[in-house]
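The other protein chains are all here in position, but one chain of the complex has been omitted.
Here is chain A:
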Amino acid sequence: MLARNSEGLALTANADARRLRWPLRRRADAPIRGGQAESGLKRAHFTGSWLPFWLLAPQLFILLLFFFIPSVRALLQAFQLTDPFGATTQWVGFQNFERLFRSGVYWSSVQVTLLFTLAQNILTLSVALVLAFATNHIARGRGAYRTILLLPYAIAPAIAGIMLAFLFNPRVGPVAQMLQGLGFDWDPNRNSGHALALIVMAASWKHICYNYIFLVAALLSVPRSILESAYLDGAGPIQRFLRICLPMISPTLFFLVVINFVYGLFETFAIVDATTRGGPAGSTSILVYKVYQDGFVTLDLGSSAAQSVVLMALALALTFAQFRFIERRVNYSV
């Protein structure tokens, strides 16, 4: 039964191929002579040894300039105590790291970062999912909705941050005054939770569009035939979404979770700087913001370098985890 079925499929595929014009037919034929095609690929390598180097050079140069040199300098500086102007430099071994790991402020920053990235991830993904689900069910003006939803991505993080800080400012912000009018004592200047909520909102708002665009694409690629058969079996839109779409777009979800973590950990500095400046009392000072503050505001270069080395290690670990576990288990072709 099964064998016959597959034979039938193969037959229709051949029939299709016969109907195609010759250049495409050749491509369609290619897999049949798989061995030859592969050896053809293998043969297509560069003969001169310098050409690949020159082709790679521009990218390598940029990496060298903006990644390798700064990384090495950060690594060196993490073991030094240095005057901001560079007049005096002392090698201090692990003093900077010791100081860092002993400091309660650093650990509370770690805590804040965990809380922030988790909350940001959940909020971003769930809102983007709801929006993607909704636009998928809109018949008219889908393009307009999508464009509007994508707009925040074009706004600079600093502007997004300032705007939210202003809207939610307990003294002058219209949204804050609305909240206070409803009897909610909103004050991010005196309440760490409110301040954290504010940066989570700001960071998510900026990143929802990115998640949304991926989710819309993923939802579109869910085969209609399966959805239709579920429909015939009497599944409602929410059930179809939860039982069919969600499992089928799980690779995209996994990918977005990783991206959101990376975004929350490393790219939210500008938003924090514009929205709360890490305050009040360091309650929104996430790790990457602390690197900036200690390096460029308080000129504590040694500590800042040590912190960026820790972050570098974290980034490496995340990348490793992504390749080792997620990439291997998730099949990207939906």
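Throughout what follows, a residue touches a chain if its C-beta (ideal position, glycine included) is under 8 Å from a C-beta of that chain, and two chains touch if they have at least 3 such contacts; residues count from 1.
Here, contacts and distances are computed from a predicted model.
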Omitted chain, identified by the protein name its UniProt record gives, among "ABC transmembrane type-1 domain-containing protein", "Branched-chain amino acid ABC transporter permease", "Na+/H+ antiporter subunit C" or "sn-glycerol-3-phosphate-binding periplasmic protein UgpB": "sn-glycerol-3-phosphate-binding periplasmic protein UgpB"
Candidates A:Gln293, A:Ser308 or A:Gln322 - the one touching the absent chain: A:Gln293
Of A:Asn136, A:Ser192 or A:Ser250, the one touching the omitted chain in the full complex: A:Ser192
Candidate in contact with the missing chain, chosen from A:Ala165, A:Ala203, A:Leu256 or A:Ala306: A:Ala165
Contact footprint on chain A, counting only the chain that is left out: 81-88, 90, 99, 105, 162, 165-166, 169-173, 188-192, 274-277, 279-283, 293-294, 296-300
